[in-house]
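The other protein chains are all here in position, but one chain of the complex has been omitted.
So, chain A:
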């Protein structure tokens, strides 16, 4: 157990002229006779171990080497041993173990006091340790002063210095202080022991004031408050300042989503023209979204998927600028077709090559226009005037449409082409807006001179309401290709009461102002074959008549020519002449 063995605790030289070594005896000592322990030393240039010359001077368990035994820069080794045992060994040189004695003769003098008398400065002086020969320059000492108030626990330290005097500033006259100093050799790290404590009491000199108010400590609270206020004022002034650059620097604007060039307010107001023009400005994006046709004002939104009509309305589409942006109507390819529709926002840009949604061809568009017009005219087979009487089915598509229209008896003008069971039609199908969607786009399908406007959803039409009664006896001739809208409406209105078919009622009793083929179909089907009373006037119809004005749904105003008086054989319902009827008329 080495902790009980004798150990050399330290070797120390106070002035670089002598040195002493101290050891601990351990518990070992009790068992054996005293003085068994020996300290042997050896200089580096000697061979033999010598015994300690002085066991007494430095106290118990010590060995003192006086000046004659001390060689400063010579390496020594000392060892603690008894007769046959070696306990400890240490090697060093004297210049390494210098630990000076504490300074002596501490005193202080008053330098001056503050005007208020609360603080004072003093000068502390001391003498170097008497053992250290500083005068001859054999040893150079550094001093460190520490002081504190009497009732404090922590000492304040000053920087080590060479001089033997130091001023202390701003001591409180009302308090007492303690001062202590220690020294070390200049190039060493370890300090010697502290000197005795010096007591400083400024009040004893009769200076200072007893009634002085305690000095306020640093007003942290005020500093914080004023700092915060100043900062707030600065921030507010920056925010309110007119200098945009400064403002931008400190408060950078938060980006919000927007389309370049499109003002959200513009869209909300429903200024379609402006929006149209704006959209048209992007790249080579040409649009004829809003053509000048009186009859037809609609938005052609090309879709591939019929399901897409269930999505959000045009309004949403246009106003959801992110979608628009990301899916780029802006990225529409221009192919000189003359007509490039706005792409569906849901169609990703990558699919542009695949789909031809944005790749309109003129033919299809024109066809589309034409077909839609055709539909608007209540299925009037009017491609151009020439083809009317002949009802030429030169265009198979037209024929197809014709048949289609026959089947469906479309009276009601519907702006867009219906969800088509016509696969032959070009894939570009305009989206059929749902009945229930309330767009701010008003699709004016037809304008009657009477002032009746058939509109797309958004406008309530009173037409449906107007005629509530009197549809019982209406007979619709299934022979006839066309129906008067009025007749249908009457019937529909009546049926809405009579037949309690909610679904159909909803559809037929629509207050939106237009009818879909479906609704009509169902409605008409319910009626069975009932002939309609031709309400309109009977006009004499010539063999070939140019159509002057189309007054759908009430009829055509034909140019006045030599008209054979029509027989009453055929019912001119609403003034339209079917091919059959014409054939009958014609000789």
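Assume a contact is a pair of C-beta atoms (placed from the backbone, for glycine too) under 8 Å apart; a residue touches a chain by one contact, two chains touch by 3 or more; residues count from 1.
Criterion: contacts and distances are computed from a predicted model.
**Student:** Of the options "Origin recognition complex subunit 3", "PRL protein", "Aspartate aminotransferase" or "EXT1C protein", which is the UniProt protein name for the chain that has been left out of view?
**Tutor:** According to UniProt, the chain not displayed is called "PRL protein".
**Student:** Which residue from A:4, A:74 or A:277 sits in contact with the chain not drawn here?
**Tutor:** If we include the chain that is not displayed, A:74 is the one touching it.
**Student:** Looking beyond the chains shown, say which of A:140, A:204 or A:583 touches the absent one.
**Tutor:** Result: among the candidates, A:140 touches the missing chain.
**Student:** I need the residue numbers on chain A that touch the omitted chain, in ascending order.
**Tutor:** Looking at chain A, the ones touching the missing chain are residues 16-17, 44-45, 67, 70-75, 77, 91, 93, 95, 133-138, 140, 186-187.
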